[in-house]
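Here the complex is missing one protein chain, while the rest keep their positions.
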Amino acid sequence: MTANKDILLIHRDRPFVDKIVPVIQGAGFTVHKATGMREALSSLGAHPVGLIVCDKELDDIKGIDFLGFIKKDPLRETIPFMFLVSQANQFRPAEAFTLGAADYLVYPVDARMLVGRIGDVYTAEGQATPRSQARPVPPERPRVRPAGSTPAVKTPMPDQAPAAAAPPKPAPAAPKASPAAVKPAAPAPRPVALPSMNLEVSRDGVIWMPSRIKAFTEQSIALQTSLFGKAGVALMVRFKLPEGIFVVKGHIKSIDFKDFQKPADIDLVVVENDAWRRIFRILTQGPDTARTHSAPATPAAVAAPSGDVMAATVALAETNGEGLIDGAQLQQNAAKKKAAYDIRFYNSLIGKQLDNYRVISLVGAGSMGGVLQGWDVALEREVALKIISFELSSKEEFREMFIKEARVISKLNHQNIAQIYNIGISSDILYYAMEFIEGVTLKEMINKERKLNLSKGLKILSTVCKALEVVYQNSVVHRDIKPANIMVNRAGVVKLLDFGVAHSKEAKTGGKRLIAGTPLYMSPEQIAGLTLDHKSDMYSLGATFYHAFCGAPPFEANEIKAVLDMHLNECMTPLCQKDRGIPIALSGIIEKMMAKDPTERYPTFRAVIEALELLNA
Amino acid sequence: MKVLVVDDSLVVRTIIENTVKPMGYTVLQAGNGLEALDLLAKYAESVELVLLDWNMPVQDGYETIKRIKANPYYDHICILMVSTESEDEKIDQAFAAGANGYLSKPFDSEELAEKIKTTLAAFRAR
Partner (left out) sequence: MNKVLLVDCSAETTKTLTGILGDTCALSGRSFGDEMASKASRMVILEASGSVEDAAEKVSKLRVGCAFRAIPVIVIHPGEDVATIDRFLSAGASDVLSLDAPPGACRQILQGHLIPHRTPLAQEMAYLTPFIENTVTVFSKMAFVEAVFQEVYFADDLRIFGDISGIIGLSGNSEGTVAITLYWDLARKIIANMMKVPPEKINAEYIHDGAGELINMISGSTKKRFKGTQYHFDLSLPTVVVGSGHQLGHPEGSSIAVLIFEVGQEAFVLQVCLKPRNKASEPGASLQGIEL
C-alpha cells in the first residue's frame, strides 16, 4: 500500500483541481481524477490506488457517504481516505474519523500543505500494521468547528490520550484583575519563528475555540484567538500534532484587544509539565522522528449512513444519472448537476416542517425524488418522506404519476411492503409519508459479506416472492427490483422498498418516454421498452438473487450499454458454475426466473415459492 | 466598617459595591478565596461582613468559608454567600460549613440590601 503512489482525487471544482494536480504530481505521485462516485468507482476498479483525497460534496453523493461506502468494501477499506472540507456546517469530523477517515483539511487548501499531509499519511501507513486503520476519536466531544480561514489541525494516525495527566503545580496567587488594555509582555529570550501552527483553547474543556500561536518561550505562549478572557483566567491549550494530542494548562498573563471585531492577543503563562516540555521540544527542534504507536484504537461504533443513501445514489450512478438511457455526454452532465441541485434542495428542508412532519435528515436521492427521514409530530413516530424532485414537480404528468404511485402502494397492504401513511402538499412541495425502515439492504449485506448465506438468502427470496405475489395480484409492476430495494429491518422483517417507478398496469405510460430500472437487473423486455408485467419483476428478482448468492451480478461490463446488451442477447453463467457451493436446483430456479423469454419463466410468484420449498425437502 | 466582596467577576463585585457603599461601608474586593484571605489577614478587625461567591478559581467559596470559620480571630465576621448555586443541597452544605446567610443570583439592589441587614441582625443576635 505504501509503495503505491497513485492518488485518486475526487473533486468537482475544475480550477481547484487544475491548480493542485501539478503540485501533487511534482511530488512524485500519479493523480487520477474523478468528479463523482461513479467515476471514482470506475477509477478504483481500473487501477489500484494508494490514497483517496475527496471533497465533501461530489457530483452525485456526499463525501462522507462515499467514505462510508468505501470503508464497507472489503477490497478498498484499507485505502487511506483524506477529506477536503469547508468550514460550513455540514461536516462532522468525529463522524468521518469514526468511519475511518485518515485526515481532513479545511479550505482554503494550499497545494504544498496538501502534499505534505499526503506525505504524512503515506509515512504513517508505512509504519502502521495492516488492518490497524487507527480511528482517531477526538478525546472530547468535538463541539466546535474551526472558524476563520485557518487550516484544520492535523490529527495523528494512532490516537494518543491527552498527556496532561500531571496535576498542575499550585498556581501562583492570581494577579489582581487589571484593565485589559495592556500590551502582552514581549516574549522573554529565545522567541522562535513559527509557521502558523493551529491549536485550540478552552476554558472548560468542553467548548474549544481555534487559535493561532504567534510566539512562545519556555514559560509562555502568545496566542491569537477569539476566545475572550482576562488576566488570571485559567485556560487549556490543545495541540494536535503528528506525535499526538497534547493538552497544556496555563493562565492568562495579559490580554490585548485592539479591536473588538478581531481576535485577541493573549499572553499565556504555561504550567510546566511533560506535555509542555515535549511540545516545546517539538516547536524548537522540529517533529519527533521516532514515532511511538499506541495499540490501534478499537473502532468506535460505526455510525453508518442509511443504506438507502448507498442504494439510491449508486442507482443514480448505475442508471447513468437519471434512469434515462441516453448516450449524450451533455445530458449526463446536466443530469449530474440536477442531482446536485436536488440534493441541495432536500438539504435545505432539514429542520423545516411539512404539515405534521418535521424533516430530520436526508436519506437518499434518486432520479424521481428524494427520501428524507422525518418525524410525525402528531402521532409521534418516525416516517420516511418521499419528496418529488423539482424537475418532475413542475410537470403535471409527473405529479400525477407521483400521486398515482402513492395510491398504488397504499393499496398494497402487506407486512413486507413499506406502508404509505399520507400524501400531501406543503409549501408547494409534493410528498408522501411512509413507513420508516431501519435496517440493512440486500446491497449492504452483499457488500459486507460478499455473498449471502444460503439459507438466509432463501428465506429472504421466499418472502420477497410472497410480497411480489400481492403486488401482482393488484396488477402492479414494481419495475425496479434490485438489492438496494430489499431491506431487512431491525426486527428481521423483510421489506420491499421504493416503488418509485412502479406502474399500475392500467396506467397509460404516454409512450416510451421513460425507461427506468437498474441496468444490472433489468429484464430484456424492460430494456426493449415493451409493455411489462410481473414477469419482468421476476427476472429482476432472479438477477438480484443471482448476485446475492454468488457475489457477482449475472452480467457485468464497463459500459451500461454492454450490460444491457448482455441481458438481451447473452447467456448467463449458471449460478452453480459460478459458485460450487450453490445447489444445482437453486441454480435452476434462478435460471428459470431469468429466462430471456418471459413465457418460459414461472407463471406466478407462487410457483417460484413452491419451487423453493421443494429445495428444502 | 468594611465589607469584603469576593467574586471572580469584576462586574459582580461592582454591582455589589454599588449597593453596599451607600449603606455606609468601605468595600474591599478580592477575585478569589486566596486573595480574600490575604486581605483578611491585614484588615480582619475592621471587616464586619464577607460577601462570597461559590465558583472561583484558585480557591472557591466553600473552601474559603471553612478557612475563615477555622480561624478564631475571624469569629466576628459574618459570611453571606452570594452565588448562582441555588440547589438545596448546596445551600445546606454552605450553612454546614459556617455560612450565615445565602442569596442566589440574580438579585436586585433591594433584595441584597435587605438580605445583608437580616443576616447581620441574626448573626449579631446569636
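Side notes on the structure shown:
In order of appearance the chains are A and B, and numbering begins at 1 in each one.
Note that contacts are C-beta pairs under 8 Å (C-beta built on N, C-alpha and C of every residue); 3 or more make two chains touch, one makes a residue touch a chain.
Given the structure is predicted, the values throughout are model-derived calculations rather than measurements.
Across A:Gln25, A:Ser394, A:Thr531 or A:Gln577, the single residue that touches the chain missing here is A:Ser394.
The chain omitted from view is touched by exactly one of A:Pro108, A:Gly581 or A:Pro603, namely A:Pro108. Touch with the chain that is not drawn comes from one residue among A:Val248, A:Leu349 or A:Ile527, which is A:Leu349. If you put the missing chain back, the residues of chain B touching it would be 9-12, 14-15, 18, 55, 84-87, 104-108, 111.
By the touch criterion stated above, the residues of chain A touching the omitted chain are 12-13, 15-16, 55, 72, 86-89, 92, 107-108, 141-145, 147-149, 177-181, 202-207, 209, 226-231, 255, 257, 260-264, 301-307, 337-338, 341-342, 344-345, 348-354, 358, 360-361, 373, 375, 377, 382, 390-391, 393-394, 426-429, 438-440, 444, 448, 490.
Just so we're on the same page, only the chains that are shown with their structure count from here on.
With centres defined as mean CA coordinates, chain B is found 56 Å away from chain A.
Residue ranges on chain A touching chain B, taken from their complex, read 171, 173-174, 176-177, 230, 232-234.
Those residues of chain B that touch chain A in the complex are listed here as 8, 10, 31-32, 34-35, 38, 57-58.
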